[in-house]
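Only one protein chain is missing; all other protein chains are in place.
Chain lettering (A, B and C) follows the sequence in which the chains are written, and residue indices restart at 1 in each chain.
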Amino acid sequence: MDDLVLQTITRILMPFIQVYGIFVIVNGHLSPGGGFAGGTILGASVILYALTFNVGAAEDLYPDDLAEAVESSSVLIFVLVGLFAILMGANFLTNIGIFPSPETGTLFTGGFVTPLTLAIGVKVASTVITLFTHLFGEKKP
Amino acid sequence: MNIISGLIQNYFYFASIVIFLIGTHVMLTHSNLIKKIMGMNIMETGIFLFVVSIGYIRGGSAPIVPIDGRGVRFINPLPSALILTGIVVGVSLTAFALSLVIELYKYYGTTDSDEIMEMRRRER
Amino acid sequence: MNDPTVHIPVIVICTSLIGAFLAPVLGKYRPALVGLMARLIAPVNALLLVILLRYVDAGETFHYYMGGWAPPWGIALSVDYLAIYVALIIHLVSAVILLYAKDDLFGEVRGDLHRWYYTLFLLLVAAMTALAFSHDFFNIFVFTEIATIAACALIAIKPKKECIEASFKYLILSTVGSGFILLALALIYMVTGHFNLTLVAQNMGAAAEAYPLNIMVSLALLIVGFGVKSALFPLHVWLPDAHSSAPSPSSAVLSGLVVKIYAVVLIRIILTVFGGEVLAAAPIADMILIIASVAIIAGSLFALAQTDIKLLLAFSTVAQVGYIYMGISLLSETGTMGGLVHIFNHALMKTLLFLAAGAIIHQTGLRKISDLDGIAKRMPITMAVFSVGALSMVGIPGFNGFISKMYLATGAFDAGKPVFILVILMSSLLNGLYYLPIVVRAFLGTNAEEGKFAKDELPLSMTFPLVILGLACIYFGLLPGSLLELVRKAAHYLIAV
Partner (left out) sequence: MTEIFHVMVLTFLIICAIAVAYIRDLLSAVILFAAYSLMMAVIWQQLDAPDIAMAEAAIGAGVTTLLFVVTISKTRRQE
C-alpha cells in the first residue's frame, strides 16, 4: 500500500492518537477510560502504521524481543507493587502513601493507581500490537 | 397482559436475552468456525448488556465524582467493572480462537466444521 | 494482622504469576533456568501452604481483604480448610508434573515453545489457586476465564491437528459455560446486591423468598456452566478429545486438577451461598446425585469401549468426576468427606496413569492397548507403577482409591440412600474390567520379543515422579490418617453452613 496521501496523514495522525491514548491511561482514575481503553488506543496507532506501510515496518518499529520484555515486566511491576504493600505491613495491593496525594481532581491523586494503570496500558498496547503482527505476519502465534 | 407490560418496562432485559439467544444459536448451529466465533461475541455482548442494565438507574449519572464534589445519584459501577473485565476476556478468547482457526485452515484447507468432521471420519 | 503468615495465599498466587511472566524472558536468554525455576516454585509454595495450615490450625479460619478494603467494597479471599486443602493438592501434584515435564516435553512440544509452556502452566496453577481461595463472584469469574484460556492453550501448544481441533471444541463449549456463569452471577447480583459470598449468603434467604425464580434460574445456570467446565456427564463431550490429544503433562494437569477445581468452586457456591433452604425447596442435590451416578456408570462403559490408552483414561475421568459430585451431593458428612478425599486420590491416581501412559508413548510410540502386550518386559518400572494406579482406580484395599470409595459407600449409607452403594460397587467392577486387562497384558503378554526384564530406558527425571506418585498412592492407602483429619475439617466447613 504505497499511497503517499495515506502515509503522510498517518505520520501526522500517529502522535495525536498516541497522546490521546496516554491521556486516557493516566487520567484513568479521574475520567472514563483507564489502562485498558487507553492501551488499545495506543496499540491501534501502531496498527494504523502497520496497515499503511507494511507489517514488516511495524515489526521493525516494535520488535518481538521488546514486546516480550515489556509484557512480562509490566505484569511484574503490577505484582511487585502489590507485594511491596505486604512488605510495608499492609494487605496486598493496599494503597500506602508512598506516592504524593494532592487534592482531589489533580492528576496524581490516585496514589499508586496511576503507575498501575500505566503498567496495564503499556501491557495492553503491547499485546494488541503483537496479536496483530503475529496473526498478520507469517510467524506462529 | 402482565408479561407484555413487563417486557415493555424492561426492554433492556428483553433485548439482551434476544441477543443472547441469537448469539448462542449462531454459535451452536452454524458450521463455519468464523461464524461460530462471531456468535460467541454476540452472545457475550448480550450477557454484558443484561449485567449493565441491572445497575442502571433511570435519571442517574455516570459514576464519576464531579470536581466540586456534589452528591448526585450514580448508577452502580460494580457491574460496569465486571463487564470491563468481561470484554477483556472476550477479546482474548476471540484472538485465541481466531489463531486456532488459522492453524486449522493450514491443516484442513477449510474453515467449515462439517467438512473437517467429514475429513476426520475418512482418515479413520 | 501483622503476622506475615496471613499473606501466604496472596504470596502463593503471586509467586506463580511472577514465575509465569518471568519464564518467557528468562527462557530466551537462559533456557536451562526456566524449568528449574518452575520446578522450584511449586514445592516452595506447597511448603508455604503447609505453614499456613499450621497457622490456621493454631487459630481459626479468616478472610483476607485485598487492599485492606472490607467486603462490601473490597475483594476477599477465604482462607479456610477447603481452600488450603485444594491449593495444597494443586501445588503438590503440579510440582510432580513439572518434574516429569522436563524430558517429556522434548518429544511433544517444539523447542522454542518450551518457555511458553511453562508460562501457561504456571498461569494455570496461579488461576486455580486463586479459584480455590476466592470468596467473591467477581474473582471466581475472572480466574475461571484465565484458567480456561490457559488450559486451552496448553492443549493447542502441541502442533498436531487433533490437538488444535480439540482445543477449539473445548474453547467454544467452555465459552458457553462462562456465559452461563456470568448470567447466573448477574441474576444473583440482581436480587442480593452483593458479589461477596458471605454477604450474598446473608441476603439469600430474603431474596429466595421474594424472587424464587431468579434464584432457581441462577442455580440451574451455575450448575450447567460449571458442569460444562468440570465435565459433568452429559456435558463432557469436549473432555475425551482434549485430554487424550494433549501433551502428556498437560493431560495430567487437566485431568488431575483443572476439572476438579471447577467442581470445588461449584460445590462451594451451592453449599455455602445457596444453603439449605434453597436446596430444600427443589431437589437439586438429588438431581446432581442421579446425574453423578449416570456419569459414573456411563463414563466407565464408554471407557470399556476404547482402544486408545489415553482416550480410555480420559473417559475414566468422566466417571471419576461423577464420584466427586456424588460424594458431596449426598449431604452427609462422611459422603462429603468421600468426595473431598476423592479429589486428592483421583488427582494422584489419574496423574500417575497419564504420566505412565505418557512415558510409554514417549519411549515406544505405542498408543493402542492391543499393542501393549508384554510391554512390562521393556518398561518394568513404568508398568509396575501403572499397575499401582490401576489397582487404586479399581479400589483394592490397601490403595488410596479404596479409602475414598469406602467413605462414599459409608456416606451413602448414612444419608439413607444405600442404592448408591450399588452404583459404587458396579463401577468398581467396570473399572476392573477395563484397567486390569491392560496390566495383565503388559505383564503376561507374549507378543513382544522374548527375554528377561530389561531396565527401563527412561531418564531419571521421568521415573522419579512416577515412583513418587506410586508410593504416595500406597502410602495414603495404608496410612490416610493425616489426610482424613484435614478433609474432615474441610467437610465440616461445607456442611456446617
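Here is the rule we go by: a contact is a pair of C-beta atoms (placed from the backbone, for glycine too) under 8 Å apart; a residue touches a chain by one contact, two chains touch by 3 or more.
Since we're looking at a predicted model, the values are computed, not measured.
Every shown chain that the unseen chain touches in the whole complex is listed here: A, B. Considering the full assembly, A:41 is the residue among A:26, A:41, A:70 or A:83 that touches the omitted chain. Subunit B meets the missing chain through residues 11-12, 15, 18-19, 22-23, 25-26, 30, 32, 34-35, 37-39, 41-42, 45, 48-49, 52-53, 55-56, 60-64, 75, 80-81, 83-84, 87-88, 91, 94-95, 98, 101-102, 105, 110-112.
Contact between subunit A and the absent chain runs through residues 24, 32-34, 36-37, 40-41, 43-44, 47, 128, 131-132, 135-136.
As a convention for this text, only the chains that are shown with their structure count from here on.
Each of B-C and A-B has its own count of C-beta contacts, and the greater count is at B-C.
Taking the mean of the C-alpha atoms as each chain's centre, subunit A and subunit C sit 36 Å apart. Between the CA-based centres of subunit B and subunit C the separation comes to 29 Å, rounded to the whole angstrom.
With each centre defined as the average position of its C-alpha atoms, the distance from subunit A to subunit B rounds to 25 Å. Per the touch definition, subunit B reaches subunit A in the complex via residues 62, 64-65, 67, 69, 84, 87-88, 95, 98-99, 102.
Subunit B contributes residues 20, 24, 27-28, 33, 36, 40, 43-44, 47, 50-51, 54, 78-79, 81-82, 85-86, 89, 92-93, 96-97, 100-101, 103-104, 107-108, 116, 120 to its touches with subunit C in the complex. Residues 65, 68-69, 71-73, 75-76, 79-80, 82-83, 85-86, 89-95 of subunit A are the ones that touch subunit C when the two sit in their complex.
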